[in-house]
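One protein chain omitted, others in place.
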Amino acid sequence: MGFGRYVTARVLWAGVVSLIITTITFLLVSAAPNPSVQEAATQAALQGGDPAEAAERARELRGLDQPLYVRYMDFIESVYTFDWGWSRSRSQPVTEALGQGLYYTAQYSVPWTVLTVLIGPLVGVYSAANMYSWKDHAATGFAFFGYAIPNFFFGIILLLIFGVWLEVIPVVYNTDVAVFSAQNAVQLSIPVFVLVTGSIGGIMRVSRNESAEFQNAEFMKTAKAKGVSPIRAYAYHVMRPTLVPLSTTLVGQLLALFLGSSLLVEVVFGIPGIGRVTYNALIAQDTNLLLGSTLAFTFIAVIGNLLEDLVFTVLDPRISYDDR
Amino acid sequence: MATQKPERFDQVDWAEISRSRWFDLSINSIGMLATALPLLIVALYDWQILDERTPTLEPVGPAWDVGTVDYLFIFTLLLFAFYIVLPLFQNPRRTKYYWREFKRNRPAVVSLGWLAVVFVGGIFGPFFISAPEQSILTGYQPPVFLSVEQSYVSTCVGDIVGGQCQGTWQHPLGTTAGGKDVFAGIVHGMTISMQIGFITTTIVATVGITFGTVSAYAGGWVDELMMRFVDIVLSFPTLLMFLLILYIYGAGLGMFILVFAAFAWGGTARYVRSKSLSISEEEFIKANRISGASTYRVVRRHVVPNAASSIITQLTLLIPGFLLAEAQLAFLGLGDSTIPSWGQLISAGRSDLSFAPWIVLAPGMVLFLTILAFNFLGDALLDALNPEAEAENA
Amino acid sequence: MSTPLLEVEDLTTTFSTDNGDLTAVDGVGFTVDEGETVCIVGESGSGKTVATESITRIVKEPPGRVEGTVRFKGSDLMSMSDEELRRIRGNGIAHIFQNPQEAMNHCYTVGWQIAEALQIHEDVPDEEARARAVDLLDRVGIANASARFDDYPHEFSGGQKQRVMIAMALVGDPDLLIADEPTTALDVTVQAQILKLLDELQDEFDMGVLFVTHDLGVVAQIADRIVVMYAGKVMERGGVLDIFEHPAHPYTQQLLNCVPEIGGNEGGIPGTLPNPRDPPDGCRFAPRCSYAEQACRTGEQPEELEVSPGQRVSCIHYRDGRDPSLLRENAPGVESGSNEVSSADD
């Protein structure tokens, strides 16, 4: 089986996973009483009408009188055609609202991801190369600090210091500045810093432990016996194999952080990104929008896992595509 | 007697040794049964017979209404006592060795000390320190040795020196806007954190280990299916799903624990499976199977103990994630508002950060330290429990 | 007398560990001449691998610490800077290892790894490096070499991997090849192939070979001279015929006796290797030696004495005026060799 077929199989599988998660979402939603139906019933009761009849009408209006499987098919169809409905609270289509959120989320997520991927493995390998020295301890200490301090708590403290006391960044994110401006860079620097500190720790630990194993491997002895210089040995012989196990955790760790922290960081710093959209939808009881953002995060997670699998097979020459 | 005429293996009459016999229980299992059964009876009594409003222990005195989470917590504590703590006492030589290895990592020893404080505080604290109570008049009391401008405080418990309200030992860590004592809040938060930690860990370990070993030993189609299922579990955006459930049905601490544990065991299952497969290649497993031991016995006596060190490490590193998630939700105002968790405290002080930072900082630091301690502990356990390192060093 | 290709004197390698220092190699000395094969023989844990890796200091430093004198073609390797030493490694002295699977980086093609060995030392364009690597792969008996250049190590069988390792070692045209148990992990039939290949290549490239093994059969087939190591010390060294036909040291005698084709030592050598962290006083072998006297158990390892031309042994029983005939009785080669030895001894 060639690489092409392997990729196809993985992509198909990702499709299946997304379908299953979507189905569970559908079941969760359809098993619960619909708040808008109840609302209509209450409304009718208050206005002296027949609540049961009003509820029936509301149900009919939303197609809830249809059998479950018809509703399911409709739901699936609209999910995969990106017909995600109307956001009541924002008075715009859900996809549009999410798109706008994504625009702001991307502004800090891209630099955050790039910095993490670049710095994490480097610090890890450096730390392993100087194992048990003060450099290693310093790097490890930093990693643990970043790992352990809750992002939102760290964010609040930094916001208190830099926003309230020193007043170098605005307390609430300013959406009026241009994307590529110094001002935007300044106001995003703290959230990016918070996220990078949080994510780099895990990556660094993994690359430190893995590369520690590889730097004691037999092939390092061979390299040394060939006359390879230490720097070249680390750059080629340690770094490259370290990337293989790292690739299996890298995407996962970033994703976990993304799903959890983007919400918090956006709420703390007042960034109107996709996390905040979700939060507002929850507060405003906007079912369509909440469902939409749940699906959006789900798809991001599925695609992330898919990428992780593919990157792993590309990096490790020993994996044959027949294996899975 | 045995020294006079040592029994020899070639004189054993195997026909005589009866094959059917009582399953002989270890002292640990006996202890576990002896304590868990009464607990179950009390729980059933509480659930089936007592009406909902009567606190469970009213007949005997204290007005403590034991909830589902509490029952689970006590049960997991029993498991912990009989299957982790007791074996350490039963095998002092091994324990001493572990301790020697563990001691080399000083941050981990400090971490263990801190976690012991949280553990003891979480279990016994609530019996000595009553739950923080609302008292608007004594809001914004500063912590001891600190002071706050008089204008923020309606009634200052301590002295007022130069327009500054001084902190007192009555509220060593100050109070919130609502006058709740922060220290008492932190102690009661320890209970919540311990409950989250212990119950999720037990669920994750039980499901993960069972799933992993069954998958490894079933093989073929079953294995394939089970692992694909794990894939799906792992791809689930847990926090989002919880938000959805919260939105639709509403959710308390119990639901939180259930949902997060239900989606966290995937990694453990995967790990246990791969470990079982690699261990079953080891010659001592082959030797055991040739002895006629059943698969259950091999798994119970050899596979799980050998995978235990990594499982324990992995679980230690999972707990901080749960604590963090709870704090995050509480901070967003989406947590269980009926429980005095650290996240609730942080969230309560958020708007008063500029003049009363202790409300956020104190529980925030405690949370930070606890997560840090779990990480250090996990790291040190990985080294201390590693059997390969044992073989090299001892 | 011309300078030997490699001269090792008083080589000592110490590792610092959590449980104290561990001297793996303790004052070892031997020489390798041009075009000659010298075998280091010993049981596992005798320090033979560490000794060879200390020559070019590819042991990990720290925790390792290498002391003593190592001269390669007259120049002192111990006083060289890392930079200078790297020019010797792979170029003047090449290594092959016991486990070719582990000794190659699984992330790179074999061709890449051979070319790397070349391009580190010579400024060679990629095409030429490739051509030379393919040539060598062909020479070491890899069929269809130009296509296999781009294969990864895991796509080769064990014997083929060792061939690739040999190609990698030869790419710098070394004067000395250090082969650390290169055939131990292989089947006898493949071992025979590899030994034959090494023999051919040794003539072709005019290399000295330092061969580490515990297999006395292999030693008998390939060695010109032998160094017998025990617990970090050299017990005896000499020509292959001397060692096999009149082994002088009790350890060598007992070791040979354990080989079914030679001796009738049914029970092996009683006792175990001493703890390297706390070696015994006197002769390292004394605790397991049936001829040990009180004098064997005090002081340092006995000095090396020449018992026949080129054969040196570290055993007090050969000191002046002492009659070693007692020891000779048990020597495996006693029928054919005892007379010659005692005459040479005088």
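Order of writing sets the labels: A, B and C. Residues in every chain begin at 1.
Everything that follows uses one rule, which is that a contact is a pair of C-beta atoms (placed from the backbone, for glycine too) under 8 Å apart; a residue touches a chain by one contact, two chains touch by 3 or more.
Just so it is clear, contacts and distances are computed from a predicted model.
Asks: Pick from "Probable biosynthetic carrier protein ArgW", "2-oxoacid oxidoreductase (ferredoxin)", "Succinate dehydrogenase, cytochrome b556 subunit" or "Peptide ABC transporter ATPase" the UniProt protein name of the chain that isn't shown here.
Replies: From the choices "Probable biosynthetic carrier protein ArgW", "2-oxoacid oxidoreductase (ferredoxin)", "Succinate dehydrogenase, cytochrome b556 subunit" or "Peptide ABC transporter ATPase", the unshown chain carries the UniProt name "Peptide ABC transporter ATPase".
Asks: Of C:Met78, C:Val124, C:Ala192 or C:Ala295, which one is in contact with the hidden chain?
Replies: Answering carefully, the residue with contact to the hidden chain is C:Ala192.
Asks: Hey, which chain C residues sit against the chain that's not shown?
Replies: Residues in contact with the chain left out: 43-44, 134-135, 138, 143-147, 157, 159-160, 187-193, 195-196, 214-221, 223, 240-241, 244-245, 254-256, 258-262, 265-270, 272.
Asks: Please output the residues of chain B touching the missing chain, sorted low to high.
Replies: 2, 6-10, 12, 14, 17-19, 21, 24, 220-221, 282-284, 286-293, 297, 301-302, 305-306, 387, 390-391, 394
By our rule, only the chains that are shown with their structure count from here on.
Asks: How many angstrom lie between the CA centroids of chain A and chain B, rounded to a whole number?
Replies: The answer is 27 Å.
Asks: Calculate how many whole Å lie between the centre of chain A and the centre of chain C, each centre taken as the average of the chain's C-alpha atoms.
Replies: Centre-to-centre distance between chain A and chain C: 56 Å.
Asks: By the touch rule stated above, which residues of chain C touch at least two different other chains?
Replies: Not one residue of chain C touches more than one other chain, so the list is empty.
Asks: Please output the residues of chain A touching chain C within their complex, sorted ascending.
Replies: 216-219, 221-229, 232, 236-237, 240-241, 244, 315-318
Asks: Give the list of chain C residues in touch with chain A in this complex.
Replies: Residues 53, 56, 58, 60, 86-91, 94-95, 97, 99, 102-108, 116-117, 120-121, 152, 154, 165, 168, 172.
Asks: Can you tell me which positions in chain B touch chain A when the two form their complex?
Replies: These residues of chain B touch chain A: 228, 231-232, 234-237, 239-241, 243-249, 320, 324-325, 327-328, 331-332, 334, 346, 350, 353-354, 357, 360-361, 364, 367-369, 371-372, 375-376.
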